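Complex shown without one protein chain; remaining protein chains in place.
The letters A and B name the chains in turn, as written, and every chain counts its residues from 1.
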Amino acid sequence: MRLRAARLEPWVLMSPALLLLAAVTALPMLYVLWLSLQQRALFRPARFAGLDHYLRLAADERFWNALGNTLYFAAVSVAVELALGLGFALLLERAGRVRALVYGAVLVPWAIPSVVSARIWEWMYHPEIGLLSYLAGRPVNWLGDPALALHAAIAMDVWKSTPFVALLLLAGLQGIPRELARAAAVDGAGAWTVFRRITLPLLAPVILVAAVFRTIDALRVFDAIYVLTGGGPANTTETLSIYAYRVLFQELDFGYGSALAVVVLAITGIAALAYARLLRARIE
Amino acid sequence: MKRLGAWVGLAAVCAWSLAPFAWQLLTSVKPAAELEALPPLLPSAITLAHYEAIFAGHPFARLLANSFAVSALATLLALGFGSLAAFALAKLRPPGRAVTLAAVVALSMLPPVATVSPLFLLAGAAGLRDTLAGLVLVYSGFALPLAVWLMAQFFRGVPDELYIAARLDGCSAAGAFAKVMLPLAAPGLTATGLLVFVFCWNEFLYALTLTSSVAARTVPVGIALFPGIHEVPWGEIAAGSVVATAPLVLLAIAFQRRVLAGLTAGAVKG
Partner (left out) sequence: MRMTLTRAGALARRRRALRALAALPLAALAGACRIREQQADALVFRHPKLFGDPQPLDALVGEFERAQGARVRRETLPASSDEQHLYYAINLSAQTREFDVLALDTIWVAEFAQAGWLRDLSHLVTHGDEHDLFEAPLASVSWRGRRYALPWFVDAGLLYYRADLLAAQGLAPPRTWVALQDAIHRVRAGQPALHGFLWQGKQYEGLVCNALEFIWSHGGDLGAGSEAAARGLAFMRRLVTAGVSPPFVTTLTEEPSRVLFGRGRALFLRNWPYAWSLLEGAGSAVRGRVGVCALPHSAGHASAATLGGWHLGVNAFSRRAALAERLAAFLAAAPAQKALALAYGYSPPRRSLYADAELTAARPFLGSLGALLDAARPRPVSPYYVAVSQVLQSEFSAVLCGRRAPEAALAAIARRHRALEAG
């Protein structure tokens, strides 16, 4: 039965939320776009700068370095989280009686604030008295070696985010009807074949959703890495968000910093568009 | 054999999830002298000195109070506005709802660094810098997409007939919402509330830039800025981490089912 509503009523009900959203996200977004076209730095006259900042950005080696770090971080961490998360999900599916215990344990990394997680991992990465150096048997310069630092950050992110991915995939697995797997088994298919031919394809949409979710989060990462390494050594862990933050709040160049922020926005926007497309298909 | 394999696997998953936090817990009760080298893995004696220190030497209690106040108020605000909007979208089904919902969710994908400088400047202009009220407004705004999305899913699960019956009984849409829909979506409210609370408690970048004095500081910023110029008190940092996380961990474990429902809502075909 179709529900007919007064034309305006739904919009009236939505207005508080939409207004607050506009004030806190949409408006600032427009403001930062505008700021990126202005010159707003200490000792510089405030004036319209057009595309100057974007031109400077294109020639800025540090920008490309940050972009590269961000993309690498996102690609590697998402790939590992998906693979590990799938493995965890398959295990969690068999939890049976200890389900509550295991789910609770798996939620702990998710519940920990990313900043606290960074502190925990900083302590574990201590070159001499950290747990990981101890397990490795010798002091390792985890956070100070340019070849290792970004990977150390990736490991920290993987630890924190895999549970979320695992839980998403678990929900997906639980949505797959048992009959299909049983029928295939009756037809003589081994566990691996069942997984490859039935489970994975049916799980594909959920994997995709998890991938997009995690990619968007990884592209805009700031908190944990900022606390873990601050962007060093030699800018090897400086992501776009960290670079933008530095230019905004340390160099106090609000124009150029805003241009950098807009680039971060654009990158996550592309990923978000992909997600919105997926969503549209499901809302109808 | 397969059973054993599954058990070992599950144990490994639990170990993975809990080990770092457990290590931090251990560190927080180790006497300071034993934190200086690593062969002693386990503490010889449990000490609460670090916990005492963080409350005595640092304004940790204040930080906790601030975090709690901000997170709770932002959650209430987000839930209130969010469920109204979700109800409108899910039950009243205005034209353009798909686009609106997609836009709302897309806004949640915003990188925080993109809006931090305008909000910083706007907050200054509005006199809300370094206040908890400013944080509450910003956090509820950011939590809205999550709240709207989740509540919309839950409202969809409530049969239309109940709503129609209430309207037929003479309720206005808002009345039907308050008296009928909201109570029925209570599990959804709990799940959404928990997720929003955790999000607000953990937020760092805006808390860092919008506050500067201890009076308005929240826990994540306190943990990040832990030592001042001197001292790297690993024991105290560990104690602070445990205290900062314990409420959330307890909430997550206690309300597992709700949290899980919230996390997976909408990601999977129901």
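Basically, a contact is a pair of C-beta atoms (placed from the backbone, for glycine too) under 8 Å apart; a residue touches a chain by one contact, two chains touch by 3 or more.
All figures in this text were calculated on a predicted structure; none of them were measured in a lab.
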{"item": "Sole contact to the chain not displayed, among A:144, A:175 or A:205", "value": "A:144"}
{"item": "Residue touching the undisplayed chain, where the options are A:16, A:87, A:127 or A:205", "value": "A:127"}
{"item": "Contact partner of the left-out chain, one of B:53, B:162 or B:253", "value": "B:162"}
{"item": "Which of A:44, A:182 or A:196 contacts the chain that the document leaves out", "value": "A:44"}
{"item": "Residue touching the undisplayed chain, where the options are A:11, A:31 or A:249", "value": "A:249"}
{"item": "Contacts of chain A with the absent chain, listed as residue ranges", "value": "42-44, 62, 127-128, 139, 141, 143-146, 230-236, 246-247, 249-253"}
{"item": "Footprint left on chain B by the chain that the document does not show", "value": "36, 62, 65-66, 68-70, 72-73, 76, 124, 131-133, 136, 162, 165-166, 180, 183, 212-213, 215-216, 225, 227-232"}
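By our rule, only the chains that are shown with their structure count from here on.
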{"item": "Gap in Å, rounded to a whole number, between the CA centres of chain B and chain A", "value": "16"}
{"item": "Chain B residues within the chain A interface of the complex", "value": "6, 9-10, 13-14, 16-18, 20-21, 23-24, 27, 35-39, 41, 77, 80-82, 84-85, 87-89, 91-94, 97-98, 100-107, 109-119, 121-122, 137-138, 140-142, 144-145, 148, 160, 163-164, 173-174, 177, 198, 201-202, 204-205, 209, 219-221, 223-224, 226, 234, 237-238, 241, 244-245, 248-249, 251-253, 256, 259-260, 263-264, 266-269"}
{"item": "Complex contacts: residues of chain A adjacent to chain B", "value": "1, 3, 5-7, 9-11, 13-14, 16-18, 20-21, 23-29, 31-32, 35, 88, 91-92, 94-95, 98, 100-121, 123-124, 128-131, 133-134, 159, 162-164, 166-168, 170-172, 175, 205-206, 209-210, 213, 216, 219-220, 222-223, 226-227, 240-241, 244-245, 248-249, 254, 257-258, 261-262, 264-265, 268-269, 271-273, 275-276, 279-280, 282-284"}
